[in-house]
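Every protein chain but one is kept in place in this view of the complex.
In order of appearance the chains are A, B and C, and numbering begins at 1 in each one.
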Amino acid sequence: MTANYRIRKKKQTDFAVRTDLALEERESFPGNGGEIGGVSLREWNEERSQVKFTEVKILDERGAKAMGKPQGIYLTLEADQLAKKDEDYHREVSVQLANQIRRLIGNLIEEKENTWQLEGRKILVVGLGNPSVTPDALGPKAVNQLQMTRHLEQQYGRGFCRGKGLPVLSGIVPGVMAQTGMETAEILKGIIGETAPDLLIAIDALAARSIRRLGTTIQLTDTGIHPGSGVGNHRHSLTKDSLGIPVLAIGVPTVVGAAAIVHDTVNTMVETLASSMSTKGMGDFVQEMSSDEQYALIRELLEPEFGSLYVTPPDIDERIGQLSFTISEGIHQAFFESKPCQ
Amino acid sequence: MTANYRIRKKKQTDFAVRTDLALEERESFPGNGGEIGGVSLREWNEERSQVKFTEVKILDERGAKAMGKPQGIYLTLEADQLAKKDEDYHREVSVQLANQIRRLIGNLIEEKENTWQLEGRKILVVGLGNPSVTPDALGPKAVNQLQMTRHLEQQYGRGFCRGKGLPVLSGIVPGVMAQTGMETAEILKGIIGETAPDLLIAIDALAARSIRRLGTTIQLTDTGIHPGSGVGNHRHSLTKDSLGIPVLAIGVPTVVGAAAIVHDTVNTMVETLASSMSTKGMGDFVQEMSSDEQYALIRELLEPEFGSLYVTPPDIDERIGQLSFTISEGIHQAFFESKPCQ
Amino acid sequence: MTANYRIRKKKQTDFAVRTDLALEERESFPGNGGEIGGVSLREWNEERSQVKFTEVKILDERGAKAMGKPQGIYLTLEADQLAKKDEDYHREVSVQLANQIRRLIGNLIEEKENTWQLEGRKILVVGLGNPSVTPDALGPKAVNQLQMTRHLEQQYGRGFCRGKGLPVLSGIVPGVMAQTGMETAEILKGIIGETAPDLLIAIDALAARSIRRLGTTIQLTDTGIHPGSGVGNHRHSLTKDSLGIPVLAIGVPTVVGAAAIVHDTVNTMVETLASSMSTKGMGDFVQEMSSDEQYALIRELLEPEFGSLYVTPPDIDERIGQLSFTISEGIHQAFFESKPCQ
Partner (left out) sequence: MTANYRIRKKKQTDFAVRTDLALEERESFPGNGGEIGGVSLREWNEERSQVKFTEVKILDERGAKAMGKPQGIYLTLEADQLAKKDEDYHREVSVQLANQIRRLIGNLIEEKENTWQLEGRKILVVGLGNPSVTPDALGPKAVNQLQMTRHLEQQYGRGFCRGKGLPVLSGIVPGVMAQTGMETAEILKGIIGETAPDLLIAIDALAARSIRRLGTTIQLTDTGIHPGSGVGNHRHSLTKDSLGIPVLAIGVPTVVGAAAIVHDTVNTMVETLASSMSTKGMGDFVQEMSSDEQYALIRELLEPEFGSLYVTPPDIDERIGQLSFTISEGIHQAFFESKPCQ
């Protein structure tokens, strides 16, 4: 049993070293290749776009407890090239993304995965996060690039969109609580009550554990958004339970928590000491510390401010630009049989 | 009876030459100084800030019909200096604005005008318009500068704001229909249903008749927002009737409709021809044309595209900057007994 | 001789009704189809993209005087579809644009039109206009989307770009005089002196006469930018004479001057009166007014403020978005043999 494992368990207490990616949560288990009860794992590659897909399914309560995330499907698309400015490549990935969006929505609305069944569906897309903080602006940017159609239905009569092979698309960028004085959940509940969409798609910037995943991974999940997730740390959940309609969440990690960096450093330090002959005793010593002693040690190292600090790369504006485009394109291709209205 | 009058009457038909200012509507009547049945007029000046106040009250149905606007109070603050970049001056005007906001809200919520009665009141502020079109961004900019407090109530317990002498302030920038696929009225109905504010303040960019009023006038009205008003031409009303809570609208003219420019040009041309000895016959001739003939003439001159085009000055970004500050400061001073939370 | 012509001539005086498009200047001549001394005209269509090309060449002093524009080539690409949000279409037009950019630059740098000859060329692109006023932000947005390469040359050594088949691309968004306190020409002279590019490409928002051309036309010219052109009304020229290097200007009309609207209205009114039997005498009367009388009439109708006011459509943000993309793509395809650096 490594120090890594024991420290990880502390996450349930108050110095959360958070990842929003089920993929990373899964990786953090000791003996990464091994089985976790109640959690299934499937991996495949798409050759042309060189995208690696990983689907983590949390099957039951046991899996949910082990993973610290609710039951459901967590699908990630990974490609280093996503961080780069190659529009054709992003266009290609958006096709892959569209397929997966359709598949997950098919599950969510309990019908078979068929394009034509999405026509006439009423979909509300919400861009979560603070549009004026660069790494939090992914959702707002993606929604701003979507071609809305719901108002056409109101202008040209009910059934207009279905007739044209279009979805009934609406979208909102609510801003964050400090800007609105309201919970995002409250705003959405109100809008959903008034406009009665069949489905909510929530786009959000996520926190990862590994800096290598910043801007190179897209996660889709049918479980919605949960308290404490996202860059802005949502306080209320956005789920079928809380909102009354199914929620597909699309996220991209754009920050790593400062606490994760500190945490990883300590782990690496202990491992380094343990693996070197001269300092072996010392590393072993820490590893053999009791859980409480380890807790006390790390506690001391984590300044309280770290909880809200995040780490982000200097070219984050460009990465957000690429990925918000990829996501909005993916949504367009998932729902628009033909081109968006012209 | 002048040509001016006869052409003005056409406004009720389909080539509207629109102003959102009751002040300008009032001025457009022949014999400007005269009485209009059902409409009262009061003017005064504030010396220190050199602001001219005009209060147009539409008292009954007759007044509403004559003015083409619903019954209620329309108060304007005018000062050429508002177009200029003098922060101290804008701060001074914001004090005047705060007094008038309190007064109108006092009427709206049927209580006496008293600062302390506003404490603990739940107020939702909406910034109407398209944040990415400069002359339409007044409302969004003003709301972005407000200090929200409603979430503090949720964090620290009900009564927190009242205890601190604070209003319960929330705000939203919904965007325009092409961006959301939803009517602003739908979004607001939903949010109001969920968060139950006592009052809505709607901030909007307006269309004026006179280019001299661009960025130099602030209009307050207790009648809310009506279809066809604002730069973005709202299709649904935001009023006590439609939303269930009183609505105070604060607006600043930032555009003049292209149709207004054309219309004024024709009127001036006819008058010019009529007043010059050599062309007098011609001007008289047009003035004596039948209403239908005049209509046909002007109709021809107004290209259909003009309806949606607007005229705006090149320094509109700076004027919007000043005035959104003045309005957000005015709201702060109207509601915060002490400083906004620090 | 029509009133139209006589009024047009007044343009040389002080109430300029300006167009930045040579195409529109050419159209304004009486007997549009006829010949103008010193000016050649060539029109053709590109089938696939449905773009109409018009090349106005001002050949000599006589042509320059008649057209009120300097000698050189003015090429326009026109397509109504450019105002719409169809990325594939914009991509197609950007290929056409790239071809024409290469051709004009081939002339400018006195070499044959060959892609490979552009490799290793040092090109500075300037985005003229005020980034915070929507219709003036075309140039800034286009430059922000360009993939710069000049710094790679400095990082990886001289010859790096040529070796990779890349141009040496640099770019600047200087802002307008009220923001910088400097003439754009001064800033560019300084930067050109320090970085020694072979060519300047200036991207600018233009003023048109016809509202139908807003966002549907791209003009390329090898004559640079001249005082009084553009939305922001440049005071100093950006030309080979003033800057020492050839200048290719790329522009899109995004505004119509308010004065143009008024002017056109008066002309249409006179023509309307003249063409109707009942008012024929009146229209004829104005048409037969002496040039001075006409001048005095129109002078009276044009308020001095009109000079700086502009007319723009409410969806200008979207049109600017499309067209800045088309232009930056056109530049990429003109210069990057392969993809921009990845």
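Worth a mention:
We take it that a residue touches a chain if its C-beta (ideal position, glycine included) is under 8 Å from a C-beta of that chain, and two chains touch if they have at least 3 such contacts.
These numbers come from a predicted model, not from an experiment.
Here the missing chain is touched by one residue of A:L23, A:I58, A:L75 or A:V231, and it is A:V231.
Only one residue in the set A:L21, A:V39, A:I225 or A:I316 touches the chain that does not appear here, and it is A:I316.
Touching the chain that is not shown, out of C:L41, C:A66, C:I109 or C:I172: C:I172 (per the contact rule at the top). Note on the undisplayed chain: of the listed residues C:E27, C:D86, C:E186 or C:E271, the one touching it is C:E186. Considering the complete assembly, chain A touches the hidden chain via residues 130, 132-134, 136, 178, 211-212, 231-233, 256, 258, 261-262, 265-266, 268-269, 272-273, 278-279, 282, 285-286, 293, 297, 300-301, 303, 305-306, 308-318. Across the interface with the omitted chain, chain C contributes residues 144, 148-151, 154, 168-175, 177-183, 186-187, 189-195.
Everything below uses one rule, namely that only the chains that are shown with their structure count from here on.
Of all chains, the one whose Cα centroid sits at the greatest distance from that of chain C is A. Each chain gets a centre from the mean of its Cα atoms; for chain B and chain C, those two points are 36 Å apart. Taking each chain's centre as the average of its CA atoms, chain A and chain C sit 44 Å apart.
Shared interface positions of chain B, i.e. residues touching 2 or more other chains, are given as 178.
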